[in-house]
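Just one protein chain is left out here, and the rest sit where they should.
Let's turn to chain A:
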Amino acid sequence: MAAHLKKRVYEEFTKVVQQQQEEIATKKLRLTKPSKSAALHIDLCKATSPADALQYLLQFARKPVEAESVEGVVRILLEHYYKENDPSVRLKIASLLGLLSKTAGFSPDCIMDDAINILQNEKSHQVLAQLLDTLLAIGTKLPENQAIQMRLVDVACKHLTDTSHGVRNKCLQLLGNLGSLEKSVTKDGEGLAVRDVQKIIGDYFSDQDPRVRTAAIKAMLQLHERGLKLHQTIYNQACKLLSDDYEQVRSAAVQLIWVVSQLYPESIVPIPSSNEEIRLVDDAFGKICHMVSDGSWVVRVQAAKLLGSMEQVSSHFLEQTLDKKLMSDLRRKRTAHERAKELYSSGEFSSGRKWGDDAPKEEIDTGAVNLIESGACGAFVHGLEDEMYEVRIAAVEALCMLAQSSPSFAEKCLDFLVDMFNDEIEEVRLQSIHTMRKISNNITLREDQLDTVLAVLEDSSRDIREALHELLCCTNVSTKEGIHLALVELLKNLTKYPTDRDSIWKCLKFLGSRHPTLVLPLVPELLSTHPFFDTAEPDMDDPAYIAVLVLIFNAAKTCPTMPALFSDHTFRHYAYLRDSLSHLVPALRLPGRKLVSSAVSANITPHEDPSHQFLQQSLERVYSLQHLDPQGTQELLELTIRDLQRLGELQSELAGVADFSATYLRCQLLLIKALQEKLWNVAAPLYLKQSDLASAAAKQIMEETYKMEFMYSGVENKQVVIIHHMRLQAKALQLIVTARTTRGVDPLFGMCEKFLQEVDFFQRCFIADLPHLQDSFVDKLLDLMPRLMTSKPVEVVKIVQTMLRQSTFLHLPLPEQIHKASATIIEPAGESDNPLRFTSGLVVALDVDATLEHVQDPQSTVKVQVLYPDGQAQMIHPKPADFRNPGPGRHRLITQVYLSHTAWTEPCQVEVRLLLAYNSNSRIPKSPWIEGGEVSSQVETSIEGTIPFSKSVKVYIMPKPARR
């Protein structure tokens, strides 16, 4: 169609003056393309010195090359390559060849022969390496072509004997990326020998250069990644490499051992110097554990990380990792953990420490002590004590993964995790708290452990405290003293850091509902009730008292005997809290009160759910109306929108879908209404006023479509098409409204042009989805596109208008999982009457704390907006580090916003709200050439528009005039 279109354009070349200019511009663009190689050729010929040529090549590399002209450019480059004597220029050419062969839409097989040819005559090692890199690029571009791959592998094998490590590196890389497992017979003299890539790579495990050894291992790993099964024989070779002198070799070897252990976990390997045999995965586990005490921290991190994913290892080995076999003067000693456990079980926990408490007990047989080769022994003890926090974090992560798969191990590693709560680096502490939360299903905390855990509640870092609250939400406590202890510590935390209020309440809610029987005996004490006397009624606004009540009420939910212990005012307070803090206080079955149940059974899957059915039905009803009279359509739409909104409020899990569809229907409704306007029938001069409504509708539809596209997570491509289609209709509406309201033709030209560009853009972006859009607005529009391109603006508007009226309502397929992004600003609360005073011209920092739900990629999209009373608006981009991710789909923004203004006479309120920035251009596919260039990064960060998605909070501020 494009060709056809062009022809038409040329035919009417002389008719329209304005268009001529446009066309010349496009034509120019086209003309530059073929000249690319020619220009390069001229440049290179002009170059007098290698330095010049290099400069030209560098300049050339900055601009992208289209797929059609790649071949020409390659020819020129090759031609120049043969003539060039300077290795650095040849190097650059070689690298350019590689880059060019990656161009999308260019098939590089034609340059392969040349590349191999020049490879054979090349003397410089650097250029050789670069050429091999180019071959690698070519090879990866043509993954299906077996013959080429084999040829490349042959080339690589030939150059493996090169004296330069760089060349050998690249050869191995090539083998790793392209070598196939199928054995191919070589053509050269060796005749009968059979070439096996793994064998060839394996031979370079003992190369003299550590870089080559590393490359060999990496190539082997690459083979594995590509799905080739490695031989088990590699295991022994890799084990030898563990004692290599160079850290990068050891690091890669650890990885290789891990890979092999995952491939052959059950095969049996002999233990050297004894007759015993063990499973390979156990042996590998022991070896990797040994690497946790390696001399280089890079290797230690690698080893610690990999340990976590070795789940098949037998529990006997696993538990050894936590056992260091302490001794003192050759006598067995118990660890502090063991002692703590004993003290606890013997019931005399509070005893003070005595000197010699840890006095060693029994003698150890000197022969039985194994100081090094005990493999797994104490690996985690070492890892968790490591000097580098990277290693410690890796060890904690590994502990977490292993504990998740083995409950008995989880129980054992608890002591160590608890110890990590006192690490010197906050990140490590946080990580260990998170880890503990993840494995909390498998464990029950002992009282002494709980004690240590709770001590961290006093930490000054908010993240740590909140993570700990989360942890407490899902821990199992064994005794009622434990619960009491936890409550006391949490209340202490509350008085020390009042801002933690919400988090603590939430924590107590879960603590209560998890341990109703343990809370029950504590109730009289907690409520300070007395069997005979009435006690004073506590202050209802005291956060600590509310905290206690939250704990009790949540426990009472599953413990019907508890309300009997409440005093009168407790019931009153219940009623109050149930209303004011309904998310924390559950509905209770209280004597003399009817239970207002919101019995939502969570077990029903959404599809069987009647409400889901209702949603489906009401939507189907709407979509089936195609030929209803306009009045009826509007009413039905309005009704359905109302239904959906109500449904969304009632059923939180359907809120996303209901809102999404309601928004779509609203757009449709607006469109219909706008088209029903009288203005289309009256004469031009009269509709000036009324057109407000139509253009407002168009604007609103645009806004709603942006919301639909960017505010919901889980929107798929098929929805995006429909949304864009709706937006296109809105733009069409805008066009025709402006056409009617403005006089003169001149401004229309631009608008028409723009609209047609939009249509073109739509077509390019969603070409694959066009078949689904039968009979729609855009479908019809595209049919008439050639005519539109040549018509005058007035005609275009007419055509568009009729088509807009005729177009049918598109069915919006419902996505599987859809959630509306939402945000709540917790802080500032907007309650304060005391203005924030600061000197004008200087800045004041305002702490903003907000929770974000279902926001994708909040780091780049969420912005904070500050609206000053004078209408001045400021948009603040929070730092990526200000976002925390406490759970899937949830984010937390804790940031500081700087406010500043000129002096005011009165304190006044500024509004703070969160915005969701979007950029619809981000969906355009990019060419690989530009990737990483400076241009694309700009496109990425630009913001097209913003959607407010949180309630705004008012902050009272007062910039004072500066004193002199």
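Operating definition for what follows: a contact is a pair of C-beta atoms (placed from the backbone, for glycine too) under 8 Å apart; a residue touches a chain by one contact, two chains touch by 3 or more; residues count from 1.
Rule of thumb we're sticking to: contacts and distances are computed from a predicted model.
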{"item": "Choices \"AP complex subunit sigma\", \"Protein SEH1\", \"Integrator complex subunit 11\" or \"Proteasome subunit alpha type\" - which one is the UniProt name of the chain not shown", "value": "\"Integrator complex subunit 11\""}
{"item": "Sole contact to the chain not displayed, among A:G227, A:G295, A:P531 or A:P610", "value": "A:G295"}
{"item": "Touch with the omitted chain, as defined above, among A:A51, A:A104 or A:I425", "value": "A:I425"}
{"item": "Residue touching the undisplayed chain, where the options are A:M388, A:V488 or A:V794", "value": "A:M388"}
{"item": "Full-complex contact with the absent chain, from A:D133, A:D459 or A:E489", "value": "A:D459"}
{"item": "Touch residues of chain A, complete complex, unshown partner", "value": "163, 190, 192-193, 199, 208, 245, 293, 295, 324-330, 333, 335-337, 352-357, 366, 369-373, 378, 381, 384-389, 416, 419-420, 422, 424-425, 452, 455, 458-461, 496"}
